[in-house]
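First the structure, then my questions, so here it is.
Only a single protein chain was left out; the remaining protein chains are all shown in position.
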Amino acid sequence: MKPLPLFPVSTVGSWPRPQELLRALRRKQQGQVTAEEFSRIADAAVLEALRCQESAGIDLVTDGEQRRDNFYSFVAEKLDGVRLMSLAEMLDVVEDKAGFERILQTLDVPAFSIQNPTCVGRISLREPLALDEYCFLRQHTNRPIKVPLPGPYLLTRAMWVKEVSRAVYPSKEDLAEDVVAVLRQEAFALRDAGVDFIQFDEPVLTELVFTQGQTRTFMCAALAARKDPAEELEFAVALINRVVAGLDGVRTGLHICRGNWSQREETLLSGSYHPLLPYLARINVQQLVLEYATPRAGELLPVTGKELGLGVVNPRTADVEAVEGIVERVREALRLLPPENIFLNPDCGFGTFSRRPMNSLEIATKKLEAMVEAATVLRREFQDTSTVRRVAGALPGNG
Amino acid sequence: MGKPPILVGAVIYDPKVALIWETIKNFFEAHECPMDYVFYSNYRLQVDALLAGHIHIAWNSPLAWVDAQRRSSGHCRAIAMRDTDRDRVTHILARKESGVRQLADLRGKTVATGAIDSPQATLLPLHLLRKQGLTQGRDFTVRRFDVLVGKHGDHIGGEREALESLRKAESDACAVLDLNWATWQADGTADPNRLAVLVTTAPYDHCNFTVLDRFPPEEERRWTRALFEMRYDNPAHREMMDMEGLKAWLPGRTTGYAALTEAAAQQRFFEEEGA
Partner (left out) sequence: MLFFQVRFCGLPSSPRGMCMTDYTWTVRVERVGEQEAKVFSRNHVFVVGEQASFRETDPHPSAVEYLLGALGGDLLRGFQIQAARQRVAVDALEVMLSGRLNNPLSHLGVVGEAGHPGLESIQGTFYVSADADRSALEEMWRAALERSPLFNTLRRSVELSLELRVML
């Protein structure tokens, strides 16, 4: 694992895709482009995303999730037993069509444009989920690399479409067993290949709390009768801990946002993270990657024994945050955490869904630069003799 | 030909509330006590209708009860209420880090309240402060959030805005109904690590079904008998009761309105309303 400076700056994962790549993604879904041709275009997009991050001065880089249609449905291409169903197809199959309509309105996208990875057979890893993404990036940068993966609870909820999946697994809990196995296989492979940071994405956890069990996004394709949020949260904690059990030698993190797939504020969830606190404290990852740059976020959460990936810029807004404001936000966090436990991030990815980027390339880049400048100011203030920091063994909460 | 339906008035602010009343109407029909509902846009109109005999029963807010009593010279009865309408309290909250630790610290500060006609979030907390020696205008400033005025603080009516104002340090204290305080802590709207209860009012009562004295006792018995057959442990009734926010219907009582009656008089609420 490579060393990081104080107040490392990273992204949450996704980056806006270039038009050529979006056309190639569409043609790939229609079977109109070869894997080689798609790779050629995607490789170029990844390198450009990397260049943007490196020019801005980002310390912990990602490949911008360029090859992925969105942050979690890409698993369908890598797993046996999973088929992409567009939400338009799912509208025909699911019982709660009104529930799906609410979801589509929340996302402000057409049903035909969102593909959901649906469990249609027993799940197993056919090819690596993200190992190839990591290996490609590793060839082109010396900087520490973060790889985001969809979390086990998210994948289980998304892939479980009762009307279809019940033919294969008796319940979503049974499906979850194989999801955990797949993610462990991938995570250990990434660790062995030398990845610096594995981030598990679980945006659904906020849904459970802030919507009182009434689903609002399609990632909970299991639109069952309203479940007790506490029960589901316990389930999520158990799954995540099983995935990371024994995963030493790599930094692990959990990203939980309130959804950043629309520029319409009123469609997004709001509320402090504090109802999740009892659960987050028991999740055995080193870092919580949380959004705090939006007024919807509520107060900063005092989570002891963990690092905080502090969201300091809002990926969805046109205004670039002032450096002083970012510095001030970090200072507020410093009342709760020591400096060596704070990373600077955007609240979420800039292109969670490839066809609905949350910002232009120009503004996204400027936001990265603002974070880097803020980190520079903070480092000058807090620099001590130990500038090389944080290797895996010394990480807090290493479970 | 059977008896004509008993007409019950209700103030509604959202079409979905009408669905609850349709369910209630069907319930009464099934219990051989036909009733129908009449919806009003605000409580003043509803009390007008009760006094004019256009409706038999009014589902009244506590302030509407006080108004009906006032305008009928005390000739109303409260015939039923929810269990959750009894013994409510209002909390006045402050931010823990603000240095406001006791009531005296509110001198010179700003207190956020709900709508002008919210008993729980405006009238009663201001009354409490006055009794504790703090007068609005003289000792502290009120920042009021007039949401859905006319509906007496139903559907939160400015309370959430008042809480937000406190959270953002635009106000130094705010008033919330105890039930809302509990809900907002659970769903993340309010952070109990950052906010503290400064003082709490004495218990008071909330909504009731109001009739005029001249409503025949046998009709009252017929109606309440049917109402009290609504049981939370009956799966067929539970959803309706959850939507209406109760676990049991109880006989009406009027001992819980003294503070509000005093508050409305002291704050000249009805004079300023022009009633």
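Chains: A and B, in written order; residue numbering restarts at 1 for each.
The definition used in the following text is that a residue touches a chain if its C-beta (ideal position, glycine included) is under 8 Å from a C-beta of that chain, and two chains touch if they have at least 3 such contacts.
Model, not experiment: these values are computed from the prediction.
For the chain not shown, which residue from A:162, A:242 or A:355 touches it across the whole complex?
Candidates A:162, A:242 or A:355; residue touching the omitted chain: A:355.
From the list A:2, A:23 or A:122, which touches the chain that is not on show?
Answering carefully, the residue with contact to the hidden chain is A:23.
Write down which of B:2, B:15, B:137 or B:235 is the residue touching the left-out chain.
Result: among the candidates, B:15 touches the missing chain.
Using the touch definition up top, pick the residue from B:7, B:45, B:243 or B:265 that touches the left-out chain.
With B:7, B:45, B:243 or B:265 as choices, the missing chain is touched by B:45.
Determine which one of A:11, A:66, A:113 or A:314 touches the chain that has been left out.
Missing-chain contact among the listed residues: A:113.
Since one chain isn't shown, list which residues of chain A touch it in the complete complex.
Residues of chain A in contact with the hidden chain: 19, 22-23, 26, 30, 88, 98, 104-105, 108-113, 355.
If the hidden chain were put back, which residues of chain B would touch it?
Its contact residues with the unshown chain are 12, 15-16, 18-19, 38-42, 45, 49.
One rule holds for everything that comes next: only the chains that are shown with their structure count from here on.
Centroid of chain A to centroid of chain B, CA atoms only: how many Å?
Inter-chain centre distance comes to 44 Å.
What residues on chain B touch chain A, complex-wise?
These residues of chain B touch chain A: 167, 186-189, 191-194.
Note which residues of chain A are touching chain B in the complex, please.
It comes out as residues 209-210, 212, 271-275, 298-299, 302.
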